[in-house]
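In this view, the complex is presented without one of its protein chains, the others remaining in place.
The chains carry the letters A and B, assigned in the order they are written, with residues numbered from 1 in each.
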Amino acid sequence: MSNNIRFVQGNEACVEGALYAGLEFFAGYPITPSTEIAEQLSSRLPKIGGKFIQMEDEIASMCAIIGASLTGRKVMTATSGPGFSLKQEALGYAIMAEIPCVIVNVQRGGPSTGIPTHVHQGDVNQARWGTHGDHAIVALTASNHQDVFAMTVEAFNIAETYRTPVVLLFDEVVGHMRERLVLPEPGEIPIVERLRTSVKPGVNYHPYLPREDGRLPMSDFGGVHRYNVTGLYHDMWGFPSDEPKIINELLHHLMDKIEHRTNQLARFKEFYTEDAECLLISYGSSARSAREVVEKHRQRGERFGLLELLTLWPFPSDLIRQKAAGARLVVVVEMNMGQMCQSVRLAVDRPERVFLSNRVDGVFISPSDIEKTLHLIQGKGV
Amino acid sequence: MAVKDYIRERFFPHMWCAGCGHGIVLNGLIRAVEKLGIDKSAIVMVSGIGCSSRIAGYLDFHTLHTLHGRALAFATGVKLSKPELNVIVPMGDGDALAIGGNHFIHAARRNINITAIVMNNRIYGMTGGQCSPLSGYGTLASTAPYTNVDQSFDVVQLASAAGATFVARSTGFHVQQMTEIIQEAILHNGFSVVEVMSQCPTYFGRRNRQGDAVDMLKYMQKITTPIGSKAKEQNPELIERGVFVRKELPEYCSAYDTVIRRAKEGK
Partner (left out) sequence: MGKRKLKELQINREWCKGCGICAAFCAKKVLEMDELDKAVPVRTEDCVVCRLCEMRCPDLAIEIVAEEQIEEEDIG
């Protein structure tokens, strides 16, 4: 039992989760505050016969994991703000070519080099819209190490199930904080393995023809089926096409396979939401302070609740609308200028009751910061 | 097997212009693979974006048509993940050495067993004739209307200095040499670079008054010479063809196997 308990950084919890999920190939480039993920994997992966490579930059890292994924491996890269910006073009490629992969972004303060060693959650919208063109994306987050582990496993499972990149959006506080992690036994959390085609050699295999359940079985590079992979719009064999019908259908497929499953993909936690008059909505390390605030007010008999989002994208609008339906006040707690708050306002009825409690100076948002916002809101007579 | 067994015939005639040198590279590459008798399923071709990069779609291998400049980064992932595969990376000169220059030197430095073919037409064909890092001083391009004042790279020197363990150059005129060199490059255990001087009659030829494809090939014949030839001594301006570097250094994937062994032994 004690064997399974670790006292680790959030970044290490992510490493443990990735290995539990079956990670076999990692490519990365050092950047604070994500570097520990690369360092740890450089030591852990070869021990299990996996591969680690430090590439020349973040673009190359993203490209390398896509290449490795096509040979049939579970793959991941990890970075922070500036590196996440560099990865965007290749991230779009993975979306277009439907390549399972996991991209960790341990957020720091931006824009630009910003503030490397301090906490921010300013990449929420970048995770959604960082790469050009219409697309859908899955982004997950967590506020504590047990959830970092679980969401990392979940990221691999979603990536493999839907043949899609999945972004893990952690933050500096979660990444660097030390806390207890209980490693689940093998088999305790289900692992999704890659779905491979059962099409026999010599029979026409369509890498981009979804089955009835929407899944697209893959065939590893080096296997019997030779096909094309491209970032151009393509037909079901993967060959470039500029036919309007094919373009239209592919774009809808790429959007729908994620967006139509928004509710199914929504991972969240809730604390006293049923009767909450004041609903806090938060995610990542900010949710830790939000939770403290909620507990304190509950002890005083005040009807506070917390909705902690683990899935940030596709944005769980239905969930938020439902949970916020009975609340008089909705306060979004985050460490940016209101990126999630904006989406919440769009999701709920009566958006005028939605307020932002934030901190953007690189200092971790504390329960008293949130209390201050609550006072201000109350002062406004809401 | 015949040439037709290596191509995806339904896409022919291909998209390249009449007389485009990239077609000659396609031709030579097929013959090289045919002579080596490599199983088509054991080859992964990774290309970037450009006229040159479209070569991948025409070949019946596992083909990965990626992003402008990034082919070698993708290829590194493929190769390290599954070293038993033969990985061939054809690139345009802009693809390989402008936007992809960093990946190029680092792949060379690692000495990963990948065959890089630079299809050097000294111009950006796909986007309509802008200058490339290989256009050369004094040439004309749509973005160098008053002549280009950028100096160019020498692919051979660059690749050699960056650590490639096989470096060669040939042209679309010298097809036999080109085919033999590509064969040797594929067999070489390490990072190999083959620069093939390729003609773009549509943009480079027209702008620089080099005439049509035939004239451009004649010009390549005229301005090149075998490595170490007498002609070179007399006329240092001549561009040398042949194999410049052929050496053994630890190959990256094999070296990584050592890492795995050490990690497992706990050292």
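Note that in this section contacts are C-beta pairs under 8 Å (C-beta built on N, C-alpha and C of every residue); 3 or more make two chains touch, one makes a residue touch a chain.
Predicted model only: the values in this text are computed from it and were never measured.
Enquirer: Quick one: which shown chains sit in contact with the chain that's not drawn?
Expert: Across the whole assembly, the hidden chain touches B.
Enquirer: Just name the one of B:Val89, B:Ala164, B:Ala213 or B:Ala263 that touches the chain not displayed here.
Expert: B:Ala213
Enquirer: Which listed residue (B:Ser53, B:Asn111 or B:Thr179) would be found touching the missing chain in the intact complex?
Expert: B:Thr179
Enquirer: Which is it among B:Cys20, B:Ala116 or B:Ala185 that touches the chain not included here?
Expert: Within the whole complex, the residue contacting the unshown chain is B:Cys20.
Enquirer: Could I get the residues of chain B that touch the absent chain, sorted low to high?
Expert: Contacting residues on chain B, toward the hidden partner: 3, 7, 12-14, 16-24, 26-28, 30-31, 172-173, 175-176, 179, 201, 212-214, 217-218.
Note that only the chains that are shown with their structure count from here on.
Enquirer: Between chain A and chain B, tell me the centre distance in angstrom, where each centre is the average of that chain's C-alpha atoms.
Expert: Taking the mean C-alpha position of each chain, the two centres sit 38 Å apart.
Enquirer: With touch defined as at the start, can you tell me which chain A residues reach chain B in the complex?
Expert: On the chain A side, the touching residues are 24-25, 27, 43, 46-47, 49, 51, 53, 55-57, 59-61, 63-73, 75, 89-90, 93, 220-224, 226-232, 239-240.
Enquirer: Which positions of chain B touch chain A when the two form their complex?
Expert: Touching chain A: residues 11, 40-42, 44, 46, 56-57, 60-67, 70, 73-82, 84-85, 102-103, 106, 256, 259-260, 262-264 of chain B.
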